[in-house]
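All protein chains but one are shown in place.
On to subunit A.
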Amino acid sequence: MRREAPQRLADYGPLLFPAGMLIVFFVIPFATMIAVSFFQRDPAGFYSTAFVFDNYARFLSLFFGKVLGFSLFLAVTVAICCVVIAVPFTYLLSRARRRTQVLWLVALLSVLSLSEVIIGFAWSTLFSRTAGITNLLVAIGLMSEPVALNPSFGAVLTAMVYQALPYTVLVLYPALVRLDPTLTEAARTLGASPVKSFFTVVVPALRNTIVATLIMVFIFALGSYLLPQILGRPQHWTLSVLITDQAIYQSNMPFAAAMAVFLVLVTLGLVGLTLIATRKGEAA
């Protein structure tokens, strides 16, 4: 089904509303943020209009570089974990009976209704020494005494994967349902075991969807600022944590804005690189 490209100005009419929303709620705030990032902090109150690069200059230190590096590393790790878990899971789900599918999707949707705070505190309880899952392991004799699993990198990672996984599954689900099931059957008649046919047919055929999902989860994880604070040590804090800290507790809006702009630029750069890399791979 191909639609004709819009011919007259009036054909763009249906776009007016979303375009307006996008301008009011995205373009204007973002432009404001860029402007503020060049302003000067006023120690007495808020900030004063100016055009200085101090905020960006301050950012170029080893400390912030490390935090930025860790934020990106954490987001990439979360994205990879989510996709590695979600692709096989969603594939099996899309081949399951209708009832099973509905039950799982409802369960996943209900995870989406949990706020980041609830997820954070729930996992911090589960990872605690007094009431955590290690008590279960002790009870069945796998461990000799309960230990605290947080704060730690593993705890942050687990909770963030838990939070992002439903999105990952829901984004992958339509593509996997649409994937012709006879493709894997054909692979099997041609001599591929079910596992081999998954890796030689399902994954490559969904390559673009998988890349798009990786990018989505990566960006989603980059914005996380509560879970690293609840479940991590200070060295596990992300740039988003520092931005929140500067904006809300230090009242340094210009510096917070500068960091946010920087984060957006780095993110865009990485996404662009990923797209170029996959385009190249396709041509080869």
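As a working rule, contacts are C-beta pairs under 8 Å (C-beta built on N, C-alpha and C of every residue); 3 or more make two chains touch, one makes a residue touch a chain; residues count from 1.
What we mean here is this: contacts and distances are computed from a predicted model.
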item: Complex member absent from the view - protein name from UniProt, among "Cytochrome b", "Lactate utilization protein B", "RsbT antagonist protein RsbS" or "Putative spermidine/putrescine transport system ATP-binding protein"; value: "Putative spermidine/putrescine transport system ATP-binding protein"
item: Touching the absent chain when the full complex is considered, from A:P18, A:P43, A:G141 or A:P204; value: A:P204
item: Of A:T32, A:T49, A:S115 or A:S193, the residue in touch with the unshown chain; value: A:S193
item: Contact residue for the chain not shown (choose from A:A107, A:L183, A:I248 or A:L275); value: A:L183
item: Positions on subunit A where the hidden chain makes contact; value: 180, 182-183, 185-194, 196-197, 200-201, 204-205, 207
